[in-house]
Structure formats: C-alpha cells, structure tokens
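Just passing along the structure, written as structure tokens.
Let's look at chain A:
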Amino acid sequence: MNQLGFPILTTITFLPLAGAILLLFVPREREELLKWVTLIISLVEFVISLPLFIYFDEGKAGMQFVEKVPWIKEWGVTYYMGVDGISLLLILLTTFLTVLCILSSWRAVEKSVKEYMISFLFLETGMIGAFVALDLILFYIFWEVMLIPMYLIIGVWGGPRRIYAAIKFFLYTMAGSVLMLVAIIALYFLHGKATGVYTFDLLKLYQVSLPIKTQYIMFAAFALAFAIKVPMFPFHTWLPDAHVEAPTAGSVILAGILLKLGTYGFIRFAIPLFPAAAFKAIPVISVLALIGIIYGALVSMMQDDLKKLVAFSSVSHLGFVMLGMFAFNVQGVQGSIYQMLNHGVSTGALFLIVGMIYERRHTRLIADFGGLSRVMPIFATFFMIVALSSIALPGTNGFVGEFLILLGTFKANPVYGVFGATGVILAAAYMLWMFQRVMFGDIKHPENRGLKDLNFREIVTLVPIIIMIFWMGIFPKFFFKKMDLSVQHFLYDVKARYEAAVTAPEGGGFLVKGVKGSKVKLLIKE
Partner candidate 1 sequence: MLPNVPPVCYLIVSALIFAIGAVGVLIRRDAIVIFMCIEMMLSAVNLSLITASHYLDSLDGVLMVFFVMTVAAAEAAVGLAIFVLLYRGRGTIKVDEINLLKW
Partner candidate 2 sequence: MIEYVWLIPLLPAVGFLFNGLIGRWYNLDKRVVSWVACSVLGLSFFFSILVFFSLLKLPPDARAAVPDKVLFDWIVSGGLKTVIGYKIDPLSIVMAMVVSGVSFFIHIYSVGYMHDDPGFTRYFAYLNLFVFMMLTLVLANNFLLMFVGWEGVGLCSYLLIGFWFERDAPANAGKKAFVVNRVGDFGFLLGMFLIFAHLGTLEFNEVFAKAHLLDPVTVTMITLLLFVGATGKSAQIPLYVWLPDAMEGPTPVSSLIHAATMVTSGVYMIARCHVIYSMAPVSMAVVAIFGAATAIYAASMGILQFDIKRVLAYSTISQLGYMFLAVGVGAFSAGIFHLMTHAFFKGLLFLGAGSVMHALSGELDMRKMGGLWKKTPITFWTFLMATLAIAGIPGFSGFFSKDEILWQAFSSPHGHLFLWLVGAVAAGMTAFYMFRLTFVTFLGQCRASEEVKKHIHESPPIMTVPLIILAVLSVIGGYVGIPHVLGGRNYFHEFLAPVLGGLPEGAGHASLSLIKSAYAAGAVEEIGSVNWEIILMVVSVVIALIGISIALYLYILKPDVPKRLAQRFRTLYTIVFNKYYVDEIYEACFVSSAKKIGTFFWREFDDGVVDRSVNLVAGLMLWWGRVLRKIQTGYVQGYALGILLGAVVVIIFLIK
Partner candidate 3 sequence: MGSLFHWIVFILTALTAIFAAVMVITRRNPIHSALFLVLNFLCIAVLYLLLNSQFIAIIQVMIYAGAIMMLVIFVIMLLSVEEERRTYKVRLSPAKVIGLVVALILFAELVYGIALRVLPGVKGEFTPEKIAQMGDIKAVASLLFTRFLFPFEVASILLLVGIIGAVILSKKER
C-alpha cells in the first residue's frame, strides 16, 4: 500500500478528530486536563507526521503513501489520499503549528475551553484532509469542513466585532467555493463525456484536456475560490477583519495554514487542471499579486492595530507566493512553496507575539505601547528575530523564499521582478517602523512599566519557531530536496499540456474530441 505499510494519511487526518471525540468525555470543569489532553493529542499528531517526512521518497515525483478506496461507486467518488513533495511540507507545517497554537491558548482562552479545544482538533482534521485529498469531492468536503470550526473560533472566542468578522469570513469564502463546486461538477461531466469514465479522481482529471474557452471559465471559477482564500488583492478585505477579531491561535492557524490552502489550491488544482488557462492568466495573476505586494505593504505601514498590520503584511507576503507560482519556473515555484512555509512560520509567530502582549495589556494599538524592549528583553529578542524573518533577512527562512521567488519571476519577466523587489524595501519600512513604535523609545504609558517578560510556556512556544526560522534559512536544502522532483514534474507536466492545448487544432484537446467551445454550455447543463 505504501512505504510504511499502514494507512498513515488516514491516521494523521483523523487522529485529531478522534481526539476531539475523546475530549467529549472529559468533564468541562477540568480545564487543565482538557488542555493537556489536547496538547498531547496534537503532539502525538506531530510525531506521527514526522515519519511522513522521513520515509518520503524524494526520488519519486508522484504521489506517495497513497490510499485509495472506492467510496461512492455510482458517482466515481473515491477515498483517495496521497502526498507529494508539495503537500508534504504543508502537512508538517500544519501539525507543527497546531501544537504551538494549543500551547498559546493555554491562558488566552477563558470561556468554553472544551468546545474550543474540540473545534481546534476538528479544524486540524479539516486542514490535513484538504492537503492530502486527491479526490475532488473529498477535497471539497475537507475544504468546507475547515470553515466551520474556524467560524466558531472567530465567532465565539473572538473580539468585540467577532460576529461580523466570522460571518464575513464564512460567507466570502463560501461564495468562492460554491463556484468551485460548480466547476468541479462540470469538470466531472466533461471528463465523463470525453472518456466515458465518470470520476472525481484528481490525477485522472489532470489528463483531460479541455478546449481553451472552457478552461478559462473553469479556471476562473477555481481561481476565484482560491484567490479569496489566499487572499489576493481585491478579495482580501475579509482577512484584516477576521484577524483582528480572531483569538491568537485562530489568527495563527488562519494565517499559517488556511491561507496556504488557497495557494495550495492553485498549485494542486487550478493550474494543473487547466494549464492553458493558467498560462494565459499569468499577466492577470501576476499583476494582482504585485498590487497585493505593494498595496499590502503600504496599507500595512499605516495601520495602528498590530494585528491588522500583520494581516496586511500577509496580503503582501502572499502576493509574493502567487507571483512566484506564476513564474512557472523551478525557482519561482519552489520559492513560492517555500514562502508558504515561511509565511506560516513567521507570520504565525508574529501573531503569537502580538497575542502575548495582548494578553498582558489587553490592547493591540501600537500607540499604547512603546519602550517594551526595556521591560521585556526576552520578548524583544524573539520579536526581533521574527520580524527580521518576516522582512526576509538573509539567514532567516524568509529570505530563501523571497529570493527564489523574485529570481524566478525576474527570469520569467524582469518587469514583474523589479516591481516585486520593491516589496523588499517596503517590508523593511513597515515592519521596522512598527517594531520601533512598539519596542523602542521611552515608556510612555505607565501600565507598560510593570509588564512581565515571557514565562516558560511562552518561551517554549516560540523557541521551536525560532529554530525553524534559522534552520529553514540556513539549511534549506533539507526541505528543498523533498519537493524538488515534485515541482519539476509539476512544471514539466503543466507546460507539456499547455503546449499541447495551444498547438492542438481549433484549440481543442486531444482527449475531448468533438467538444468545441460552443457546446460547452450544453454539456455543463446536462
């Protein structure tokens, strides 16, 4: 079945869910016990996910640890899971960050601890499931499942405007994904019509080559769903609201993993399913990404709320991810994937850090701080390292990703590269200015004078992140070798099919014969 001989993907997907069920039997008054159980479950989950990395065969480009069981035979739905070099690292990021999130919620969550922990574990199942699913229906289920716990986490444990933010988050994402569902079903029928095999199997659907006009429509539907999730420039406004209102751990997961599902969606679904349309969309996506980079940075610079600042910086960072991905060369795509991890680690850490001072001062306004370095030196050190990682200082993880992205983009299109690189300057400006206003200067507010430095638990939360920041910055090869072949295969495959699509007569594909652009509507209707 796979290298390990037992269904590891199912295990890591559903272990958190099992944990959540286990939590049901813990009495709600025993909050410490609840937290410990959750922590242990997430730790076990993380440990179990490590063999995935260790036994992952970097010499193979295809899916590994595959599990494939027919699920709804009549509709061609399979329970199909697998991991390649692209999703592998994201899964590890998920299990890694979840542990830290649980740790960070130790004191921050005061009401309904039980429900909170259950939501969190449930969320983890959703996220991992979405990363490993290779069947479109299975993916869609996990994709939607994630929304519910996140909605609850924002809506129940959030800030004052949490209901607004939660509903906005939910509806906005939902609106996009519904379009995607339509496209999934249309794809299913198109593929079925063309080959006679009705299936939601992603790898089989890769093989279908649609007429270019159909590809445009379908790509647009997929891209919209993912672009909202990423979020790309004009679809980003839910993000600041959601981040500001979400509790710390919610923000961490939101920024660290959920946004990555958008970019992952592009790389796993939107691009390989519709390569020709994706190639044609390069200018649009790249320009939006560039706007996101610069716009996000400029807006971020002027924010007065720390979380909002980090949220907008996410818009900027994810602009880089999209830019690199649509460079369609090895450096760009690898950088893009790496940047997803980096963003997860460093922005996740930034949210943790903001959460830590929020717990102490119950405010996130930059103006309420100032001079914290004096009273909280340990905190200052951590904050500094994370901020530097976020502005991509060489030696930290952020640099590797951003450098590769910009290099790849520059190779593909120097103009995009140049504009993208301006983001490097702006990032330094907003991050350091914020850092200065929060950490440096005199202590203007007497409340800040008595702030306690980080306690042991908080240090334990941050140290792994710091280690990752430097590890990923100094030994990136350790991670790159795992994704190298997958990325190359991805690029080769996408390019070959793109060329086949544009050179094929009448813009049609080689599999869907006789289905021309005009008939598409009819097909979709059927």
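Basically, a residue touches a chain if its C-beta (ideal position, glycine included) is under 8 Å from a C-beta of that chain, and two chains touch if they have at least 3 such contacts; residues count from 1.
Here is how the candidates were picked: all candidates are chains of the complex that A comes from, given by their letters.
Keep in mind that what you see is a predicted model, and the values were worked out from it rather than measured.
Colleague: Of 1, 2 or 3, which one touches chain A within the complex?
Modeller: By the stated definition of touch, the match is candidate 2.
Colleague: Which of the residues in chain A come into contact with candidate 2 in the complex?
Modeller: 168, 171-172, 234, 236-238, 295, 298-303, 329-331, 334-335, 371, 373-374, 377, 381, 388, 393-395, 399-400, 403-404, 406-407, 410-411, 414, 417-418, 421-422, 424-426, 428-429, 432-433, 436, 439-442, 474-477, 480-481, 484, 488
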